[in-house]
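What you see is the complex with one protein chain gone and the rest in place.
Labels run A and B following the written order; every chain starts at residue 1.
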Amino acid sequence: MQLVFSAADVAAIVQPLFSKGATLETIRDIASLGAAKTGDLSFLGNPKYKTEVASTAASVVLLPPDYAGEPAPGQQFLFVEKPSVALARVCARIEQLLWPKPVAGVHPTAVVASSARVASNATIGPFCVIEEGVVVGERTHVQAQVFIGRNATIGADCWLMPGVVVTSECVLRDRVRLHAGVVVGADGFGYEFVAGRHEKVPQVGNVVIENDVEIGANSTLDRARFSQTVVGEGTKIDNLVQIAHNVRIGRHCLICSQVGISGSTTVEDYVVLGGQAGLAGHITVGKGSKIDGQSGINSDLPPGSFMKGSTALPYNLEQRINVLRKRIPDLFKRVDALESGLADLKKPSAPSQS
Amino acid sequence: MQLVFSAADVAAIVQPLFSKGATLETIRDIASLGAAKTGDLSFLGNPKYKTEVASTAASVVLLPPDYAGEPAPGQQFLFVEKPSVALARVCARIEQLLWPKPVAGVHPTAVVASSARVASNATIGPFCVIEEGVVVGERTHVQAQVFIGRNATIGADCWLMPGVVVTSECVLRDRVRLHAGVVVGADGFGYEFVAGRHEKVPQVGNVVIENDVEIGANSTLDRARFSQTVVGEGTKIDNLVQIAHNVRIGRHCLICSQVGISGSTTVEDYVVLGGQAGLAGHITVGKGSKIDGQSGINSDLPPGSFMKGSTALPYNLEQRINVLRKRIPDLFKRVDALESGLADLKKPSAPSQS
Partner (left out) sequence: MQLVFSAADVAAIVQPLFSKGATLETIRDIASLGAAKTGDLSFLGNPKYKTEVASTAASVVLLPPDYAGEPAPGQQFLFVEKPSVALARVCARIEQLLWPKPVAGVHPTAVVASSARVASNATIGPFCVIEEGVVVGERTHVQAQVFIGRNATIGADCWLMPGVVVTSECVLRDRVRLHAGVVVGADGFGYEFVAGRHEKVPQVGNVVIENDVEIGANSTLDRARFSQTVVGEGTKIDNLVQIAHNVRIGRHCLICSQVGISGSTTVEDYVVLGGQAGLAGHITVGKGSKIDGQSGINSDLPPGSFMKGSTALPYNLEQRINVLRKRIPDLFKRVDALESGLADLKKPSAPSQS
């Protein structure tokens, strides 16, 4: 990304309470205080970096109103209520430049079935396949090389990035973002073992993704055996995550990269799952629980649980055990010594040496 | 999915031994006994849910012949030998509606090399690329946006879903199903460290996938350094699984999501690998072994092994250790106390208090 903002452009976006100093530099990038160079915008987002402001080379710095220092020559300080929020506003402006609003309409190369209903202000990009009975909502952007299967429904203001696959009968509500390579509605992993072979159990349910869900690149969500696999409103899912059939995920969860959730498990609202955590099937993780990275959960958890380890224990207990683990080799030696010591005491007293 | 079956349609599919009651409801969905509503089909698949039959709102219920209760008004019971098998038959019928038989032929947008041989009753969907020398067998469905590289061979009755990539020289036998985003035949991860750099070792083998294999979305299978990476007949692989170069997987294995199998490892017939398990390279996992989720296997396992943990131990031992782990902090205190106690005893006897 190459920005070409003037300091005045930045000020127009962040609307500072007041400012100090001035710069004629074109702002071309954003950087942390320590890494910033001339022409960069930086910010004091965390008070612990306060001492770095005085030495930063950034041309424009976003600061809280109580910051007392003075800018260097050719440097401008913009004082705002919350520097991190102000920075987010600058980033949102940049994002519009990176991802300009697509032109509405169906690209001439796209293959759209005659019975599909695509909103007139939606965008269907090159090499997309939209099958029979599909609905694509208002202002939705189906970017490129996307596949949407028979009778799937995509809501308004969604964004399906290149290579996304949404299979037959699946439903996306509004403002859903699927990053490149996401697969919604692959078959659940269900077989019956009959006469020495795994016979397929047909997977005839679907996947429903509620409003404001975002799903990271190459994640996979399986359709239900029957009824629905559900991702609740506002939940955010990172890259390479696996959601099995009939899983029900609540609202406003955060599911980090490479998590795996096995079939028919329920994750209640506001749960946070750390990277590479694994959940067994047919369990419930209670509301607001936090699961540390790489943890393995094999049984129901009450609301507000905080777990770590594989198999997981309560976080504080697991951390204590982790500290003690290092001393296990020593513990074995201590028990050896205790056994020797006790044996010595038990021996019939040897004749006195003296 | 919206079904529109009458109760008579369901009966025609499951062919009940006998029935009780009657309903005029249109059957529109399938649900568990507890979740079912009017218009749903439900079933008693597991005796432990027997008590839920009396209160289910399902309009049609599949039951074993020895179930003694009576249907509610407007509810129909269909008695069948095995309700779960009967349900699977209904699901299979629904599946045909979800995934109707594709029309044979090559979509006008597909790019098919002149030397490729595509069976006349096969289907090649939009935006597929079929390179020189490829063979596509009878009734195989290459769905959309699929890539099949030079000289690859795809058998009969296969189904390659959107975005699948099968690279040059790879072989799929018959009735192989590859879900969206599967990559068959990426290069194995092989380098020689020469003069401070990793020099690529060319990967010139291929991948062979035997009959009746199914592979889940976004899984990856690497081509062999030389000779073959093999997946045996009837083996089922879930989503986001990694199969490295020169791995040999036997017949009728189940490999759950996010498993990783390192290079040159052999997995014998009927092995089950739980989700997120990892297998080191150059080892053999014996026939019929079961590996629990998140386990790590670093050495050969004899047939019938049942392992858990990272690094894995026999399942029962690992479970016992998991129970004892919680008491490790206490164990350290007990050893502290023992040391004090023993030291007290060893002390030269203090003058008697009495």
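As a convention for this text, contacts are C-beta pairs under 8 Å (C-beta built on N, C-alpha and C of every residue); 3 or more make two chains touch, one makes a residue touch a chain.
For clarity, every value in this text was computed on a predicted model and none was experimentally measured.
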Residue in contact with the excluded chain [from A:G21, A:G105, A:G293 or A:P314]: A:G293
Selected residue (touches chain absent from view) among B:G21, B:G105, B:G296 or B:P329: B:G296
Full-complex contact with the absent chain, from B:G34, B:P47 or B:P202: B:P202
From B:N218, B:T235 or B:S305, residue that would touch the chain that is not displayed: B:N218
Residue among B:S42, B:T56, B:T123 or B:T167 touching the omitted chain: B:T167
Option from A:G125, A:G149, A:G188 or A:G286 whose C-beta touches the chain left out: A:G125
Residue numbers in subunit B that touch the chain omitted from display: 109, 111, 127, 129, 145, 147, 150, 163, 165, 167-169, 181, 183, 186-187, 189, 191-192, 196-198, 200-206, 218, 220, 222, 225-227, 240, 242, 244, 258, 260, 262, 276, 278, 280, 294, 296, 310-311, 313, 317, 320-321, 324-325, 327-328, 331, 334-335, 338, 341-342, 345
Where the unshown chain meets subunit A, residue by residue: 1, 29-31, 35, 84, 88, 91-92, 94-95, 98-100, 107, 109, 125-127, 143-145, 161-163, 179-181, 212, 214, 216-218, 234, 236, 238-240, 252, 254, 256-258, 275-276, 293-294, 310, 322, 325-326, 328-329, 331-332, 335, 338-339, 342, 345-346
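By our rule, only the chains that are shown with their structure count from here on.
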Interchain centroid distance [CA atoms averaged], subunit A/subunit B, Å: 25
